[in-house]
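Encoded as structure tokens, the structure appears first; notes follow it.
Left out: one protein chain. Kept in place: all the others.
And then chain A:
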Amino acid sequence: MVQYNFKKMTVVPNGKDFIDIILSRTQRQTPTVVHKGYAISRLRQFYMRKVKYTQQNFHEKLSTIIDEFPRLDDIHPFYGDLLHVLYNKDHFKLALGQINSARTLIGKISKDYVKLLKYGNSLYRCKCLKVAALGRMCTVIKRIGPSLAYLEQIRQHMARLPSIDPNTRTVLICGYPNVGKSSFINKITRADVDVQPYAFTTKSLFVGHTDYKYLRYQVIDTPGILDRPFEDRNIIEMCSITALAHLRAAVLFFLDISGSCGYNIAQQASLFHSIKSLFMNKPLIIVCNKTDLQPLEGISEEDKKLVAEMKNEAMKTVIGQGGEATNDEGVLLTMSTLTEEGVISVKNAACERLLNQRVELKMKSKKINECLNRFHVALPKQRDSKERPPCIPQAVLEAKSKQAAEKEKRSTERDLENENGGAGVYSSSLKKHYILANDEWKEDVMPEILDGYNVCDFVDPDIFHRLKELEREEGLRHEEQGDDDFEMDALKLTPEEQGMLSEIRKKRSKFIQQHRIKKSTAESRPIVPRKFDKDREFTTKRMGRQLTKLGIDPTMAINRARSRSVSRGRKRERSVDGGDTDGGDAMDMDVDAPNKKQRMLSRSHSRSRSRPPIEVVPGEGFKDSSQKAKAIKKARKSNMMRNKNARRGEADRVIPTLKPKHLFSGKRSIGKTQRR
């Protein structure tokens, strides 16, 4: 008994991947080391094992593919036909046949080459034979590549087919496009089928489940069928026809009596008559939908006649099942899915008819006779003629009646809205149900700023801690930004200073010359901007020396440079006028924050990065502190820092071992090892 669990089929790999998987498995799972000094039988066995192992793996995998795909002749004809409609039975069978032939071919190759390997008398010969064998097997798989790709696509599509059980109680809905089949199924089941004004919104079968009399019913929504000759039908319509033809279900034929689907009643009736052969032996109910637009009594005479004809046809099915000829109430029903009147009654009628039919069939079948004697409904024997009705306490009855009354009386917000003018006119006061110590506070406006503080800032008891964390983060981010540009004030120069300036310029030109020399060797050095100063040439000491050479007292300049530099620790008093930091936003109440930040900044350059473990406050969507710490670590790693120092990156060539042993050691068998 095949399970229709198409979701459990293993993935079909494509040709290349298939070969890679099997060959790498052979390489891993069979011994890999062999030397030509081994005994010949050992060499032969080594290579024969590889050939056989590869063949076994191919055989296994191809067999699973062939076994897991359903055989269209062995499964329920509904699925067989559905798969034929969707994927063309011939193509499907051909693909599977190719897989099968590939399997046998690989078996033959393996047998032939193992036979040849027995005559191998050297390592080279055995190895060549093994290579030839594996190569041929892989060529076979390469050739069936397109079949594998096709089967994989089919498998993916099959796994998403709705799981329809062809043997259980089913209600089938059919009719022209846009008559309201999907809306109906949305109303009675939880299937969320797309409902749109254009035709052929539903393009495949949809399944929903509903309950009636403690039994579960499958409701199948089909794509609309147009009135065409059978040969002209496209795949989508063929899906519905297949479902109609093979499933033993109650059929609900939907009729749009308002004609808003674009087809009048005559067309729908002609469709009915063309497919009525499919309704044999199935409880048929004709449902007139969209009665809110056009009631059934209001249609024209010819239309009424057509409807009556259809009703007669449906009556025939009732009679065919042995029902009474006069019971025509269950055959023609009206409803409107928009206003939801009549929907439940249609469902009940369909389920009832189906249930009766199935019970009758079961009673008539031979199997039931075996079990019939096991059914026995036990009723207590009447002791005397005294009436003993069920006993319900008075309180319960009163409560029930009160509840009923309450339900009708309770008015919702929506009713209130409608009374006061509708959605645009009245807006319900959301604060009506606030639970406060004093009811008068309900309508009060909450202030945003109180006594100079933000009210929202005091919402969380942990808020101080979080603030500290945030500022720490800010500090980290800050040290990655460089310093601001140095701004030179425009100074007025005396002729003496001008002379000095010209000297400075001369010196500068010398530097430029030096630089040009450096440039010529630049290809072997990384070009790094000056501010990174890898060689640490530009120190305050050097500046001081050069300034004294020029005759200027360097102390002020040195102090200024030091005050702006980040690499020295700053004292606490200076923190207040730290103008270049972003501490301007610091909150007044947390005086410590700017200092801590600057201390963080200062530490980073002069010391190696050993920080005390950061205290982490749980929250912000994390389960606990450890998870948050992990997330912070990951976040740090995920942001790729720009390689501004021109250091070696991941795209640069790496020599993993600079001195491999085999090149730097060992004697030569002949000759000298004066140079390597």
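Following the convention adopted for this analysis, contacts are C-beta pairs under 8 Å (C-beta built on N, C-alpha and C of every residue); 3 or more make two chains touch, one makes a residue touch a chain; residues count from 1.
In this text, contacts and distances are computed from a predicted model.
Enquirer: For the chain that is missing from this picture, which UniProt protein name fits: "Monocarboxylate transporter 13", "Annexin", "Ribosome biogenesis protein NSA2 homolog" or "Calcineurin B homologous protein 3"?
Expert: So, among "Monocarboxylate transporter 13", "Annexin", "Ribosome biogenesis protein NSA2 homolog" or "Calcineurin B homologous protein 3", the name matching the hidden chain's UniProt entry is "Ribosome biogenesis protein NSA2 homolog".
Enquirer: Can you work out which residue in A:Asp112, A:Glu352 or A:Glu479 touches the chain that's missing from view?
Expert: A:Asp112
Enquirer: Which of these, A:Ala132, A:Ala149 or A:Leu293, touches the one chain of the complex that we don't see?
Expert: Of the listed residues, the one touching the omitted chain is A:Ala132.
Enquirer: Consider the whole complex, including the chain that is not shown, and state which of A:Thr10, A:Asn121 or A:Gln627 touches that chain.
Expert: A:Asn121
Enquirer: Give the residue, chosen from A:Pro162, A:Pro529 or A:Pro660, that touches the chain omitted from the document.
Expert: A:Pro162
Enquirer: Touching the absent chain: which residues on chain A qualify?
Expert: Looking at chain A, the ones touching the missing chain are residues 24, 27, 112-113, 115-116, 118-119, 121, 124-125, 128-129, 132-133, 159-162, 191-194, 203-207, 638, 640, 650-651, 654.
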